[in-house]
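For reference, the structure I am asking about is given below.
== chain A ==
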Amino acid sequence: EPALIFDLGGKFDKSFNEAAFNGAQRWAEETGGSFREIELQSEAQREQALRRFAEAGANPVITMGFAMADPLSAVAADYPDTKFVAVDVTWLDAPNIRQIGFAEHEGSYLVGMMAAMASKSGTVGFVGGMDIPLIRHFGCGYAQGVKAVNPDVKIVANMTGTTPAAWNDPVKGSELTKAQISQGADVVYAAAGGTGVGVLQTAADEGILSIGVDSNQNHLHPGKVLTSMLKRVDVAVYDAMKAGENLETGVFNMGLAEEGVGYALDDNNAALISGEMKAAVDQARQDIIDGKLNVVSYYENDSCPALKF
Partner candidate 1 sequence: MTVPAIELKGISKSFGPVQANKDISISVAPGTIHGIIGENGAGKSTLMSILYGFYKADKGEIWINGKKTEIPDSQAAIAAGIGMVFQHFKLVENFTVLENIILGAEDGGLLKPSLAKARRTLAELAAEYELNVDPDAVIEEIGVGMQQRVEILKALYRQAEILILDEPTGVLTPAEADQLFRILHRLKDEGKTIILITHKLREIMEATDTVSVMRRGEMTATVKTAETSPEHLAELMVGRKVLLRVDKVPAKPGKPILEIENLRVTDEKGVERVKGIDLTVRAGEILGIAGVAGNGQSELLEVLGGMRPGSGAIRLNGAPLPLSGPGSDARARRTAHVAHVPEDRQREGLIMDFHAWENVAFGYHHDPAYQSGIFMNNAALRADTERKIEKFDVRPADGWLAAKNFSGGNQQKIVVAREIERNPDLLLVGQPTRGVDIGAIEFIHKQIVALRDQGKAVLLVSVELEEIFGLADRIAVMFDGHIMGERLPDETDEKELGLLMAGVNGEAA
Partner candidate 2 sequence: MDKMPKWADVVLIPLISLILAAILSALVILGIGEDPVAAVNMMVSGALGSTYGWGYTLYYATNFMFTGLAVAVAFHARLFNIGGEGQAMLGGLGVAMICLYIPWPHWTMALLAACAASMLFGAVWAAIPAYLQARRGSHIVITTIMFNFIAAALLNYMLVNVMRPDGSMDPASERFPAAVHLPTLHELLAPIGISFSKAAPANVSLLVAVLACVVVWALIWRTRLGYEIRAYGHSESGALYAGISPFKITMVAMLISGALAGLMATNNVMGEAERLVLNSTEGAGFIGIAVALMGRSHPFGVFLAAILFGFLYQGGAELALWTNIPRELIVVIQALVILFTGALDNMVRMPLEKVFLALRKGNA
């Protein structure tokens, strides 16, 4: 029986954790199997949940978020027969962990391009959640995509805050969006968990476009959400559950090539995406896959060529 450990945001965060939940759900429906799950409440529960699930025989134990890296490195060795899956972790040295990293900057690059092309004002926005490297990583890829289309496009980037409340303050998300709109932005990319709900809402209310994150959020405001930067956590979780105990371990990087990231195109936003836009973006996608185009990762040296944080 597999187990799934959600990060502090909770499984219904409309983005990252929810994607994992959807993947697990799909697996359960298809196979009729069941899985254990826990929404973490505190830091100390990270290790606790790992051990408890491992001891209870859960296999694999799937964890969400980079914050699990440290507890995993402490726990994994104690349960050599258990396979662990770590989403958003790529740097651990353990034989029984499947580490999955996503190239969020690549996906963000694509939606950045779309933002620049959809923008009429020449200004686009980015609303991040808590100011941490991961979010800068998103923003950095996005900015590069924007600049690739038109180096003159202005990018307004804001972080919601410095406390965990930054993930759950839609009111602040709204205000940030309004501030960005008044600075001219007419496309806003939200990478801010629950706060993003406020960003998308305000964008829809004010008649500009927004870009969702992690899950496909196009349906939240049909015709108002330009696209969503997909991070196929659901697929990663689904695959892991499907493989079960025979899971392959090691480090897996899920980029555009692996279809680990991408952008969402469905009925809700079809009208917003012109053929020209789609062609350009798909070209870039192919170039990245082919290695012809390199999107710089913020992690490489903690800085971004296209955007200052």
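The rule we apply is simple: a residue touches a chain if its C-beta (ideal position, glycine included) is under 8 Å from a C-beta of that chain, and two chains touch if they have at least 3 such contacts; residues count from 1.
How were these picked? Simply put, all candidates are chains of the complex that A comes from, given by their letters.
Bear in mind the structure is a predicted one, so any value in this text is a computation, not a measurement.
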Subject >> Touching chain, any copy counted, for chain A within the complex - options 1 or 2 >> reply: 2
**OP:** Enumerate the contact residues on chain A facing candidate 2 in the complex.
**Re:** 8, 10, 36, 38-39, 41-45, 47-49, 51-53, 66-67, 69-70, 91, 130-134, 137, 162-164, 299, 302
